[in-house]
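Here the structure is laid out as structure tokens; the discussion comes afterwards.
Shown here is a partial selection of chains from the complex, left in place.
Going by the order they are written in, the chains are A and B; count residues from 1 in each one.
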Amino acid sequence: MYIPIILGTARQGRESEKVARFMLNEVKSAGIATNLLDVRDFRLPATDNSKTSPQAKKLAAAITKADAIIIVSPEYNHGYPGELKMMLDLLYEEYAGKPLGIVGVSIGPFGGARMVEQLRLVAIELQMIPIREALHFPNIQDCFDGKGMVKDEEYKKRVKKFLDKLAGYAKK
Amino acid sequence: MYIPIILGTARQGRESEKVARFMLNEVKSAGIATNLLDVRDFRLPATDNSKTSPQAKKLAAAITKADAIIIVSPEYNHGYPGELKMMLDLLYEEYAGKPLGIVGVSIGPFGGARMVEQLRLVAIELQMIPIREALHFPNIQDCFDGKGMVKDEEYKKRVKKFLDKLAGYAKK
């Protein structure tokens, strides 16, 4: 099974990268092949929405072979980051039928709950299957120690449940 | 009164530019000062969200003196274009209290109705006042003639009503 992880923010100092790396480890530990699809590596001039660009081709290759998809993203002003939307809009058919699990990140207390909702509606239009289970990392600045280790072990249980559900959909 | 018009897509061949130019004429004809804030002119490297960039400063200058704001945008996969979101996320306080009118554009039949909803929620978080009245340009490929003139005169009446409402909020 292969479940790539999209990191949806390109900002300098992005806290969500810690979450993405944590997820990467957990997915590997669960025996699932994975890798990071960093939005920084899929940027195009905004005038170019070409599916023939190297970025679009690289994304298409990963999505096509994926059994499911994980998106790790912060919430910016109740929505998704623009660079994440531009990346997702590069493809269409490739997403069809792929289960999607969303991991929300926020400085504040709600862990990206509103971004998750907006992103789910985009995902349905892209023919993905957004699952009910979401992971939320509120107060992100307090979640990880200096070595990138999650402080609250409870998160590992939540990730396990999340991956079980996602893999369950992927097997259908 | 000054109401700038944000054009929210940077894609090549963007149909929404026709709508933005039409709106520009109509707003001027109504005796309201306006200009186009083209998302193409506000692009930054995605890693840079600095409010000290020339792009952010230019946007801040326009928004600060605006009495209200119009956004013309297509709907991409039920959401807003990523480049529009990146542009809006450049600022925060400057938007406070500004009435917002949204003009949706689509190839299909619904004129961006779903994008309007997602964008309204972002606008509320930015402390804007999204008004009920929206303009919709469905089947955009059939809306304008070769000279950029709107085919259905009905649109001019709708724009007038839209501007009356928007200006009404701006005066409060």
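Throughout what follows, a residue touches a chain if its C-beta (ideal position, glycine included) is under 8 Å from a C-beta of that chain, and two chains touch if they have at least 3 such contacts.
Just so you know, these numbers come straight off a predicted model, no measurement behind them.
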item: Full complex, copies of the single sequence (shown: 2); value: 4
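Assume only the chains that are shown with their structure count from here on.
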item: Angle, in degrees to the nearest 5, of the Cα rotation that carries subunit A onto subunit B; value: 180
item: Residues on subunit B engaged by subunit A in the complex (per definition of touch); value: 10-12, 39-40, 43, 46-49, 76-89, 92, 114, 118, 121-122, 124-126
